[in-house]
Structure formats: structure tokens, C-alpha cells
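Excluded from the complex is one protein chain; the other protein chains are retained at their positions.
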Amino acid sequence: MSLPDYGQAFPRWRAKAPAWEAYTHHAFVEGLRRGDLPRTHYLHYLRQDYIFLMHFARAWALAAAKADTLAEMQAASATLQALVHEEMPLHIQICAREGIDAASLAATVESPGNLAYTRYVLEAGYSGDFLDLMAALAPCVLGYGEVGARLAGSGGAYAEWIDTYAGDAYQTLCRDVGALIDSALLHRLGPDWHSLPRAEQLAQRFATATRLEVGFWQMGLDGP
Amino acid sequence: MSLPDYGQAFPRWRAKAPAWEAYTHHAFVEGLRRGDLPRTHYLHYLRQDYIFLMHFARAWALAAAKADTLAEMQAASATLQALVHEEMPLHIQICAREGIDAASLAATVESPGNLAYTRYVLEAGYSGDFLDLMAALAPCVLGYGEVGARLAGSGGAYAEWIDTYAGDAYQTLCRDVGALIDSALLHRLGPDWHSLPRAEQLAQRFATATRLEVGFWQMGLDGP
Amino acid sequence: MSLPDYGQAFPRWRAKAPAWEAYTHHAFVEGLRRGDLPRTHYLHYLRQDYIFLMHFARAWALAAAKADTLAEMQAASATLQALVHEEMPLHIQICAREGIDAASLAATVESPGNLAYTRYVLEAGYSGDFLDLMAALAPCVLGYGEVGARLAGSGGAYAEWIDTYAGDAYQTLCRDVGALIDSALLHRLGPDWHSLPRAEQLAQRFATATRLEVGFWQMGLDGP
Partner (left out) sequence: MSLPDYGQAFPRWRAKAPAWEAYTHHAFVEGLRRGDLPRTHYLHYLRQDYIFLMHFARAWALAAAKADTLAEMQAASATLQALVHEEMPLHIQICAREGIDAASLAATVESPGNLAYTRYVLEAGYSGDFLDLMAALAPCVLGYGEVGARLAGSGGAYAEWIDTYAGDAYQTLCRDVGALIDSALLHRLGPDWHSLPRAEQLAQRFATATRLEVGFWQMGLDGP
């Protein structure tokens, strides 16, 4: 199948991230696709993912703080708002259904793989600028979109997870984030941004974040 | 008249801010109350206020990035979202009605008083923590609430401005922000936070931001 | 006389800063040159300058935190080290000689002009990247060098101040900082950096910081 189209920067960055295949075709993902990932491992992943979302939302908040235009601020703010007022409460509900209450969820001890990824993204944003933050956030947002698109219709025990990321709402978000990134690059670095040394630095950010995504799936696969 | 009740930290901080009276009873404010502030000066203020709101929204975004709990993130995110998706577009409309188009508004050259205040707040947040940011933001949010409550019903040429800040929506926001501050202090420093050296540092943040608010009104009064 | 040569970015940025002349030929500077600046005003400036140096040193520390190479870190660290272990203690000595003790100096209430400039620089660094920080720091470092070079040999009551900035040590620092900036631009944006939209944003940083330098001299001229 063809890859989904999330704009112009994404395929350039993906092509320079050696771990992209290892990330998007990780054994954890295949377990979701076939539906045979052990439930305990999925729940371990879900709990860590809640902590992840907290820091991911903080990264989008930082993006709004580092934005240059009202349009960039509005895009980052809308994502933050959706994360803290919809996705995280939804996560709490899903976990509650699985017998994990909100207090226990919030008290989850963050795994090293989770710490590595989330702090890498946030620190990239603090030490660098809006573009560094976007390059570090992109593997998560767009990689989940690519995985979702590939797994669409797989059904099975994890159909709900798959449908979320394969669905129109999430795929639209991916196209919007891709467009936000393309426009942020153009606005700061001009149409030939990919020929600048800065482009290598941003590709490096994306590649490192991709490596850390592999570690996050692996943490899920290894289980609690 | 009695002062509005925005929680416990606010009156402590206000009492240690020598410029509080100069801020909340500034000649610019009195001009709004009496309705005799020259229109050109008001428009000058409005334009600067648009740039101010951009940085103010960035400060609330930073608050979400520096928050410690989901509740703090949700509160900061909701304020950011309201600023960039409601207040700023509304500001654009009001300015358009006055003959200032969006491009001209966004191109406003920031006055030194505007730079001083907004960058002080943002830097307090970056160099300090969530509490430093709250102490630096509070004079603006709560001071406008106090001014609004005092000027309620004054009518005149600036009745629309007055009604906005005197209105229920804004007064509720002030009480919410006051509660957010009180709970953030309690969560980090415990019930006797006001007896710690940290309390002096936060009061100092509030007092400096109050001084810079005086400069902001003065910039409006001085006119374009 | 010809302007001193501090590299390639500096003349480009200076040419786009409308307030450059107002800054480098400010009445305060002319008062230093002629030696007729009132002593009380000079002491007011000295006290504010001590607070300024504290934040200026913090900005160089932030530059080291945001650096990309060991060479950049070493340059920023050496500047920071010189500021906090030599310049600031020297400032304390000079003030002591003038009857201002260290405790009184540290307790100086920061003027709005001081706040505006220092927080603008720090916030540019936090919200942007290493280049934003360099562009915001440059008017101070290099402007003082240009003023020093122009006033060299003026003698008079402020000969000590003039000789400091006209002297070899400071002029060498200016050339080093100019080279650091040129190399940082090349390393990130390539040899045609000045044709990118990013170049406009950096020139804007420099121009705004220059405007705020005018305000700093004016604060000195207005006196205590």
C-alpha cells in the first residue's frame, strides 16, 4: 500500500531516519495488528502512555509558547486543548474500564524508555526553537498515523486502538500537523530549507526521536 | 466599595506591591471611567494590547508546559485556548471596526513598556517555575478584574471595555485563577507558604509586574 | 573615522537597526565623551548596570546551555566566567569607591528600562535558539565596542570608562564575539543565511534590542 501523504518535510525526514521501519513495524505493532499482544503488556503500555500523554501535551504547550504567528499558536493550542480535555480523560476512562483507577494511573512509575523519549522532545524544544520541537514531535504524531493507516481494518482484540489512529479524525490531524511543519519551515527558512545545514540538524532530531519511539514500543513488548 | 475576593494569595501579594494603587487608579483608567480618554490614545492602547495578548497567551502556554498536575494543565490550556481562539480574534474585529486592519495590527511596533512587561512575565516563567509565572501573571489578570469591578456601571464611551472586565465571565475567570494560584502554592509549599523566603520572592515578582503595568497604562495615556 | 570591524553579520544587522545612531550617539554617551555628565547620573547608571550585568551574565550562561558545539560552549562559558568572576566584582569595587556598598548595590531597584532590555534578551534566548540570543546580545557587546573605539582618547572625568571599552581587551572580545556569531550563522544556516526569512527575524531581534539600549542610556541620562 502507498504511504499516507502528510506533506513535504515528513518524507524527507523519514528517509533519513534509519530506525523508521523498526519503529513502524515493531513487534508490538504487529501484535496489535494480529490481536495476539498479551493483554497485560497492552495495559502496561496504556499506563505508560498516560504519563507519556502528559509530557506530550506539555510539549505542545511549549510549541504554543515558542510559536511565531497567531496561526501557529492556534494550531498548537488546539492540539494541547484536545489532549488535556479529551484524550487524557478518555485514557482515564479506558484504564478505569480495565480496572486501573485514576489515582493508580497518575502514580505510574515512568519507565526509562518513556523518560528518554518525552524528555528528549521537551529538551529539544527548550534548547532549540519551534522547528526543533516540531522535528522531535513529528515521529510520534505522524508515525502513529502511518501505523494506523497500515493497520486499518485489521479488526481483532485491538480494533479500538487501530480504528482511533486509522480514523478520519486522526488522519486529518496528521495532515494538519504536516502542513503546520511545512509552513513553519517555509516561514523561517524559505523554500530551499532542505539544502541548509539546519535541515540536517532537524533530520537528526527526527531520527533520534524515532529511535526512542522504538524503545517505547519495546518497553510495551517487554511488559510490566 | 469592598474589593472583589479572588482567593488568599492575591490580597497578600497586593499588600506588598507599593504600585498597586498607582496601577489600578491610573489616569488612563480614570479616563476610561469618565469616558474622556481621547479616542486616539485608546486606539494606541488597543493596538499595543493586541501584541500584549500574543505574549500573554504565550505565557499561559508556558504555564501549561510547567504545570505539575492534569488540573493545572487543563486550567492553563483553557485560558490559552480562549485567548487565541476567542479574545485575539475579537480584538482583531474591534480594531477592524475602528479602521485598523489585521495586517496593520500584527505589524504594530511594540512599545518599550509593552516589551518590558511581557518579557518580564515570560522570563520569570522560563527562569523560575510555575509559581513564578503565576505571580508575574496575576497583576494583569486580577488587576483588570479589580478595575472592572470598581468601574462597573460607569457607562460612557468606554462602557464596552468596562462591561467586559466587570462582567460575570471575567469575574469568574479571576476567581478561577485566584483558586489555581492558591492551590498551586498549597500543592508545592504547604499551608504556611507565606512564612517561607520563597513567599518574599513571589511577592517581589508580583510587585515588579505591577510596576510594569503602570508603565503600560502610561504608554496608553502618552498616546501614539 | 572608520567603524571597527567585528565580522560580517554585525554591519548587516546594524544597517537594519533604525535606532543604531540614536544608541551609539546618545546624549548620555556624549556626556561621557565631553566629561560633563553629572556624577549622580553616572552613579545611577552604574548601579543599574550592576543589575544589568547579572542578567547579561545569565544570558551568556543560557547561550552555553543552547550551544551546539564545544567551541560555542567554550566561548560562552569564558564570557560568563569573566563576567561573574571579574567584571561584577570589579563593578562592586568601583561602586564601593563611590560610596555604594555591596549590599546596597545588590538591593538596587531595577528600572523599567533595565527590565525591558535584560528580559527581552533572556526571553529571546529562551523562546528562540542560540542565534536569537546572539542577535539580541550583539547590540550591547558590539555597540559598547563601537562607542569605545569612537571615544578613545577623549580623556576627561570618564576616561576610565572610555578606556575600558576602547582598550585592546574589550576590542578583542568584540572581534571574538563577532566571529562567534558569523560562525554560528554559517554552521546553522549556510553561507547565504542573509537571504533567508530567518535573517529578517534575527535583524528584527537586533533592531529591537538596539531600541531598548537607547532606553537604557536615557534612564541614565534622566538620573535617579
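In this document, chain identifiers A, B and C correspond to the written order of the chains, with residue numbering beginning at 1 in each.
Convention: a contact is a pair of C-beta atoms (placed from the backbone, for glycine too) under 8 Å apart; a residue touches a chain by one contact, two chains touch by 3 or more.
The model shown is predicted, which means the values in this text are computed figures rather than measured ones.
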item	value
Residue among C:17, C:43 or C:76 touching the omitted chain	C:76
Contact with the hidden chain (one of B:16, B:41, B:85 or B:187)	B:187
Touch with the omitted chain, as defined above, among C:58, C:150 or C:198	C:58
Touching residues (missing chain, whole complex) on subunit B	65-66, 68, 126-129, 132, 186-190, 195-198, 201
Positions on subunit C contacted by the hidden chain, ascending	54, 57-59, 61-67, 70, 73-74, 76-78, 80-81, 84-85, 88, 106, 122
For subunit A, the residues touching the chain missing from this view	58, 110, 112-113, 115-116, 119-120, 122-123, 126-127, 208, 211-212, 215
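Definition applied: only the chains that are shown with their structure count from here on.
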item	value
Chain contact graph, described as a line, ring, star, complete graph or other shape	complete
Subunit B onto subunit C, rotation angle from CA fit, given as a multiple of 5 degrees	180
Homomeric contact subunit A-subunit C: same or different residue positions, threshold half	same
Of all other chains, the one whose Cα centre sits farthest from subunit C	A
Most centrally placed chain, judged by C-alpha centres	B
Inter-centroid spacing, subunit B versus subunit A (mean Cα positions, whole Å)	34
Subunit B-subunit C separation of Cα centroids, rounded to whole Å	31
Inter-chain centre distance, subunit A versus subunit C - centres from mean C-alpha coordinates, in Å	41
Interface hub residues of subunit B, defined as touching at least two other chains	58, 122
